[in-house]
Every structure is written in C-alpha cells, then in structure tokens.
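The complex is shown incomplete by one protein chain, all other protein chains being positioned as in the whole.
Right after this comes subunit A.
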Amino acid sequence: MPEFALVSRPALPHSPVGDASRVRIEALPEGHVLHVLAAGGRDITPEQLASLGDGTAHAVRRYAPGQWFVVGNEALGSKEYREKAARLGADAAVSDQSHGRVRVAVSGSGARSLLAKGCAVDFSPSVFAVGATAATLYNHIGIHVTRTAEDGFELLVLRSFAQSLWEDLSVNHGEH
C-alpha cells in the first residue's frame, strides 16, 4: 500500500472567464500532448505527422524546425502511446508530454487584442492565418500559440506555469 494516495488534480481547476461574444478564457481538457522530434536530417511528411493525430483539425502543431506537438482531448493509455510512438519508426522520437503541458483556449472577437497585451507576435490574419503556430512569450511565460479559428487561439504552456499564465490572462481580461 502506498503511504499516500496519488490524486490526479487539474492544473487549472477554474471555470471559464468572460463570455464568447467578447473574450473567453477556458482551460481545456488535459488529454494528451506528444512532442515529436525528427531524427537528425530526416524529413517527416505531413501524412506521417497526421497519422499521430486524433483526426481533429489542428491536432498537429509545428513548434520548431523538425519539431511538432500533437495534442488531443483524450488521455492516452501507455499501450496507445507506445503504438503511436512506434508509428514513425526511426524517423522521429516521440515524447509523451501530457503531464508536462496544458492547454488554454482564448476565443472571441477580442482574443487577438488580449494576446497582443502579452505577446509581440503579429496576430493579424494576413500574417497569422488559421492553423499558424508560434512559440513565444506571454509577458515572461513561454507559450506555444496556435490559431484554431478566425477568433480562436489555443495556448500550450508548461504545467507549472499554467496558473501564472491564467492569472496574467485574467488580469488583462479585466481591461476588455
């Protein structure tokens, strides 16, 4: 018997803030986050990457040259994870980061302006279209941003920084 019971608690146990007509901040389900790293010099095709996703749009997100995140709302069992990790063979390493990063959705007509309060990335649709991604900072917290809709963004943040990011977003949200 373990001395302490392991209790799974969400990193962001908060109700959504704001309403969708202006800006809404919402903690997304802690499903799975896979970090895909191409082996040196290997090209990974979009089809190979898509095979790791759960079939939803924007499941695969570019992070850096040769690196991607694959996210989804459903938690992966160890068997499913091993099966996915083996799919790319020697072309890439797949690291399970489900425990390490959490997702926050920012949506609404003011979403772009809320992000602009903390990020120096140009989020105008002509530059940052739906599906575009960026690894950047929100205030001083490292985040990965994906535009999932015209007025919708998803932020991926390290779990231990999630609460700080939530507070920063909430404070800035008060100005909208």
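The rule is short, and it goes like this: a contact is a pair of C-beta atoms (placed from the backbone, for glycine too) under 8 Å apart; a residue touches a chain by one contact, two chains touch by 3 or more; residues count from 1.
As a working rule, contacts and distances are computed from a predicted model.
Asks: Would you kindly match the missing chain to its UniProt protein name, picking from "Sarcosine oxidase subunit delta", "Zinc/manganese transport system substrate-binding protein", "Carbohydrate ABC transporter membrane protein 2 (CUT1 family)" or "Stage V sporulation protein AE"?
Replies: From the listed options "Sarcosine oxidase subunit delta", "Zinc/manganese transport system substrate-binding protein", "Carbohydrate ABC transporter membrane protein 2 (CUT1 family)" or "Stage V sporulation protein AE", the omitted chain resolves to "Sarcosine oxidase subunit delta".
Asks: Of the residues A:Leu6, A:Ala90 or A:Ala120, which one touches the chain left out of the display?
Replies: Of these options, the touching residue for the absent chain is A:Ala120.
Asks: Tell me which residue among A:Ala39, A:Ala64 or A:Ala129 touches the hidden chain in the full complex.
Replies: That would be A:Ala64, which touches the missing chain.
Asks: Name, in rising order, the residues on subunit A that touch the hidden chain in the full complex.
Replies: Answer for subunit A: residues 63-65, 120-122, 127, 134-137, 142 touch the chain left out.
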